[in-house]
Structure formats: C-alpha cells, structure tokens
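Removed: one protein chain of the complex. Kept in place: all other protein chains.
Chain lettering (A and B) follows the sequence in which the chains are written, and residue indices restart at 1 in each chain.
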Amino acid sequence: MSLITGILEQLINGLRTGSIYALIAIGYTMVYGIAKMINFAHGDIIMVGAYSLYVFTAILELPAAAAVILTVAVCAALGIVVERIAYKPLRNAPSLAVLITAIGVSYFLQNTALLIFKATPIPFGSIINISGIRLGNINISGVTLVTFVATAVMMVGLTLFVNKTRAGSAMRAVSEDRGAASLMGINVNKTISMTFAIGSALAAVAGILYICQYQSLQPTLGALPGIKAFVAAVLGGIGNIPGAMLGGLLLGIIESLSRAYISTQLADAIVYGVLVIVLLVRPSGLLGKQKTEKV
Amino acid sequence: MKKWGKAVSFIMAASLVVASLTACSGSGETTADTTAAGETSAAAGTETFLIGGIGPLTGSAASYGISVEQGAWVAIDEINAAGGVKVGDTTYMLDMVFEDDEATEDKAIQAYNTVMDEGAQVIMGAVTSGACIAITPLTLQDGILQITPSGSAEACIANDNAFRICFSDPEQGRAMADYAIDSLGYTKIAVLYNNSDEYSTGLQTAFEEEVKAKGGEIVASESFGADDVDFNTQLSSIRSTDAEVIYVPAYYQAATYISNQAKEMGMEIPFIGSDGWDGVLGTVTDASTVEGAIFSSPFCASVDDERVQNFVKAYGEANDGAVPDQFAADAYDTVYTIKAAMEQAGSIESEDMIAAMTEITVNGLTGDAITFDASGAAEKDVRFVEIVDGAYQYREE
Partner (left out) sequence: MNKTSAGKTPAKYGKIVLNILITLAVYAVMMVVIQGGMLSRQMTSIIIPCCINVMLAVSLCLLVGYLGELTLGHAGFMSIGAYAGALLTNYLDMPPVAELLIGMLAGGIIASVFAVVIGLPVLRLKGDYLAIVTLGFGEIIRSVINSLEFTGGAKGLSGIGTYATYKNFTFVYIFVILTILLIANLVHSRHGRAITAVRDNYIAAEAIGIHVGRFKTMAFVISAFFAGLAGVIYAHNVGILKPANFDYNKSIEILVMVVLGGMGNIKGSIIAAIILTLLPEVLRSAADYRMLLYSIVLIAMMLFNNSRFKLAIVEKRNLKKAAEIQKEGE
C-alpha cells in the first residue's frame, strides 16, 4: 500500500473516532457554555444511553426507532433529574463544589450500572444496518457514515437553535449574565433545565452511535470518551459549539496519526501535549473568545 | 464553641471513627466466635479451615476477581459436600473470606490484612499480578502459604511460600511463539498488545524474543492503552505489512473489539492469542469475527470432558447460568491444590503445607497432572484452543 493511501486511511480512522468525540463534546460544551460548569457526569450519561438502548431493544424487544426515541427521552429526563437534585442547590456555590458533585454523580451512575448489569461486558449488535462504502482499499462502515452525518447535523442544528430561536436566545442570555437574564423575565431555572435536557439527549445519541460502533457494553464505557471529549471541547474553545466539533475531529486525527506514524506508546502524551501547546498559544482554545478580565 | 459548621463536620468524623471501631470489634468478635465454634466442634472431629481470597470485585478488573471468587466457591462446596478434608484425625470443612483489592497495590495490602484479621489460614490471591507482588513481602513475613490462581508475572512467586496455578507470562509467550512457528508454520507475525498492562507486555516481550530466536520475523509491534476501544489505526498499520498472522496477547474485551473491527475493515489475517481470550465468544456479537482464532489456554468451558462439564454445570447453577472462564477454573484448581497440600502435609500449618507443595500432584481443570517445582511454578502441558464453528475446541497435536 502506498504511503498516500496509508495516510488517507489513517485520516479516515481519525475522523471515525473524532466524530464520536465531537458528538460528545458538543453536548459537553453546550452545558458548560450555559450552566458554566464542567459536567463530569456527561460521559456516564452516554453509558446510561447505551444501556437503555440495550434494555429497550435486546430485553424489551422494541423496534429500533421506538428504542432510540425512548433512549433519548430517558437520558433527557435523567439530565433534568440530576440537575435538579445535585446541581441546582449549588447554583451559587464555588465552581469547584459543583465539579466535585459532578464527579460524585459520575461515580453514582457508574456504580449503579455495575450493580444492575455487573462488570462482564455485554455484547450488543448494531441496530444500524446500512452497508458501508469502499473507496479503493479503504472501507468506511455504515455506522461511521451515520456518525459523521449525525455529528454534522447536530452541530448545525444546535448552532441554529442557540442562535435563532427564542429559547436559544434565553440560553445565551443566561450564559452572559444570569442576574440580568432573570430581570428580563427569563426563567433561569427552566432554561438551565432545558440545557441539561438537550445536553443529555445529545449524550444519548452519542451513546447510541457509540454502542453501534463498538458493540460491547461496560459500566465504565463512558469514562474515557468523556475525558477525551472534554479535552476536545477545551481544544476547540469550551462553550463554542463549532469549536467542539473541530476539537473532536482534530483530536481523533492527531490520535490516529501519532499512533500510526510516531509511537503508539506515546499517543496519549502527544494528544495532551498538543492541547497544552494550543492553550498556551490561544488560552481560550481554537475558536474560543478571548476575554480580558475586568476589575 | 462558636464554630457550628465545624462541629457538625467533627460529629460526622467522630461517628465514622466510632463506626470503624465498632466494625473492628465486630470482626474481632466473629473471629472469636469461629474459633469458639471450632473448639466446641473439635470434640466431634470437624473444624473449619479458612481460605483468604484477594482480588478485584470492583473497578475495571472486577470481572476477574468475581470469577475467581465464584470458581473457588464451587470447589469449596464440592469438597464440603463430599465430607471435607481429612487431616489426621480431624476433618476440616473449608470456608472462605474474599476481600476486594480493586486490582490496585495499596488496596491489596489492606485486603490482605483484612483477611488475616478474619483468621485466614491460607491465601488464595491476589488475582492480578501487581496486587499479588505487593502482598508477597507480607505473606513471607507471616510465613503463610500463598497460592495465586492467576498472578502471572514472574515476581509473584519470587518467595518460597508463594505458588501459582496459571502459567507465567514468559512461559506462555514462548510456548505460543514455538507453536506459531513450529506447528502453524507462520514466519511473519504482527503483534498487537496492551502497553499499560503487565500481563500483555510480559507476553509480548517473551513472544517477540522467541519468534526472533526461532528465525521468524515480527513485522509490526503495535500497542494500545487500557480503556481503548478503537483499534482501526493499529489494524490499518498491520494491514500495510505482509503479516501472515496477528498475535493479540490481551483479555477478551480487547480481543472482541479488535476482531470485530478487523472484520469490519475487511481484513482476513487470522488471529492467535493468549489465555485471556477465553470468554471471547461470550462478548462478540458475531462469532464469525473470531472464527479460526487459536489461543493458548489451559481451560475451555465447552470442551467435552466430564469434569469440566460438571464444573460448568455447578458454576452455572450457583451464578444464574454464567459460564466459567479461565479465572474461575484457576481458582477451582487452587482450592483443590490447597486440599491436596493439607492432606499431603498431614497438617494445616503453613510451614508443613509449603513443604508439601512440591510433593503433590493435582488433577485439575487447567491441567491433568499439575505439579509444582521449588520455584513455585505449576508444571502442566500448554494446551491450544481453536474457535471452530463458533465453539472452542482443543487443537489436536
């Protein structure tokens, strides 16, 4: 195989993981942008999404479309409940307190799943039965294609929603200045709840695509993609939706190329190294807004 | 006096300390109870012999520890139902306490001390290599017999009181290399291993050395990390070489992802693997992805053997139909090894049992006549399993 095809193939591999990272990062970044908190439990919502899909299709034997809708609904509801119980009382607490609570929620979800579904991985056949395409020597599977499309659609849809709709402008207002927003008659609590519902619904979609791609369920499956997506969101400028998409795809490509051509051992170090360098040059990420602090 | 918030924190702290103390005294009492019970029943000629198990019950390696615990209980129940272990004039009923070490070194030390508090008379563990190495200085100090079912790193049995049931990583890696070259006739081999795992790296190092020594060629040596689920990059790199076969020394989770993604990419290079592959048919969605894979394994649940089938049946009945893996079989053999050592030594003192270890032969699930040499390693034949028509099968020599 020539070098060019090799590189092309590795690029596609990078885009494949990258689009999953991007999909998760979009939800991450939106919650961060509006609620101003790192939702460490975001990765575990993906896990809940994956297990819900398994329960709905494999155990309750519902049709795929109904299972997908129910999964998204379950995750959105979970997002609202988690926000109400664990994050809302901490609205005015230091951000660190919220971070720790989010870590607590993450442990809680993981261990609940461990108790219910046990640690042994559960095999799960993909519900997406679209045949892949072949470009010369390179094979792109159906799931990967769906993931590409879903990520792009979500990114565009979410950007339009935030920028063009009434609810979206309420979200932006809350993001800018919570106090002022509530004075303008915006229901801050409701807006933040909605943010979590949408963020968790996105996580559910990510969970569904993730599980169709990798086909194995484990209680800890959300942890690593969660962290990677967080890195992707920061890389692209946290709070910025197109930035999250860019960050996710870049992360996937860097990971894939450094594994293929530099060292598989040091791939993680390289990924984080790039993050550090980007942040040192552009402290608010690739597409993030530079803010000067006021006295 | 004025710091109420702190007072509340202090009360919480105090209640925890009290709770911990009561927990201690509680466990103290239970040990006292068991010894008391032992004394009274000694007149009747039966006593309890307590095995202390250590392994991960939570965390990412939990499935191994859980298998070991469940496998050991099958053996214990079997032995007790058959009348216990006769040592001299006394009959011992086996019992077990199993503590979680989360597969980490520091927790293993705590777990070991906890089972010792509970009166363990022999140690079965730890399940994972690192944790096992961490407790070896302590078991040596206490002079207690330590048998690890699955701690495969070389340092696990460095001390005289430590033995193991499974193969060591270098042994297994070399055996697979010999088999791949001599029996399967491969010369160009790619390796895909987990670089954050001592089991996988141990196998990989020995395998690559042996292949080179035999005149074979390692055309690619790719690695992945602990929780990786995407192997397309590494597989693409391997595909661009002229590898005839891919050696994947890893556990079945990784093997599941790797074989699935290789098939998705349209790769047709066959796989060979290590004993961690056992169980892979339970986690793949499509058995054809691992069809034809050959791995070194001491145990295989679907093999047509009466003892194995009895074990699989008993294990399934006790655990909601679960199928035992290699860890469960190793633990089962560990318990029978302990029984054999007790009988051979004619004593339940660790000192005597350690001396007896090299004299026993155990007819186990993971080997027909397992013996132990002075280094603590088990001597048994390496067996190879092939996946044929979606089922495990021993390879005929």
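In the analysis below, contacts are C-beta pairs under 8 Å (C-beta built on N, C-alpha and C of every residue); 3 or more make two chains touch, one makes a residue touch a chain.
Computed from a prediction, not measured in an experiment: that's the story for all the values here.
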Interface partners of the hidden chain - shown chains only, full complex considered: A, B
Residue of B:Met96, B:Ile133, B:Ile147 or B:Ile258 touching the missing chain in the full complex: B:Ile133
Contact with the hidden chain (one of A:Ala97, A:Ile133 or A:Leu160): A:Ala97
Touch residues of chain B, complete complex, unshown partner: 2-6, 8-10, 12-13, 16-17, 19-20, 23-24, 27-28, 57-58, 99-100, 104-107, 109-110, 113-114, 116-117, 130, 133-134, 137, 153, 155, 194-198, 200-202, 225-226
Touching residues (missing chain, whole complex) on chain A: 32, 38, 86, 89-90, 92-97, 99-101, 103-108, 110-112, 114-115, 227, 230-231, 234, 238, 263, 265-266, 268-269, 272-273, 275-276, 279-280, 283-285, 293, 295
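As a working rule, only the chains that are shown with their structure count from here on.
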Intercentroid distance (Cα basis), chain B paired with chain A, Å: 36
Footprint of chain A on chain B - complex, ascending: 58, 60, 62-63, 66, 195, 222-225, 227-230, 232-234, 236-237, 239-240, 253, 256-257, 260, 264-266, 282-286, 322
Partner chain B, residues of chain A touching it in the complex: 1, 6, 9-10, 13-14, 16-17, 111, 114, 118-126, 132, 139, 141, 214-216, 218, 220-221, 223-224, 255-256, 259-260, 264-265, 267-268
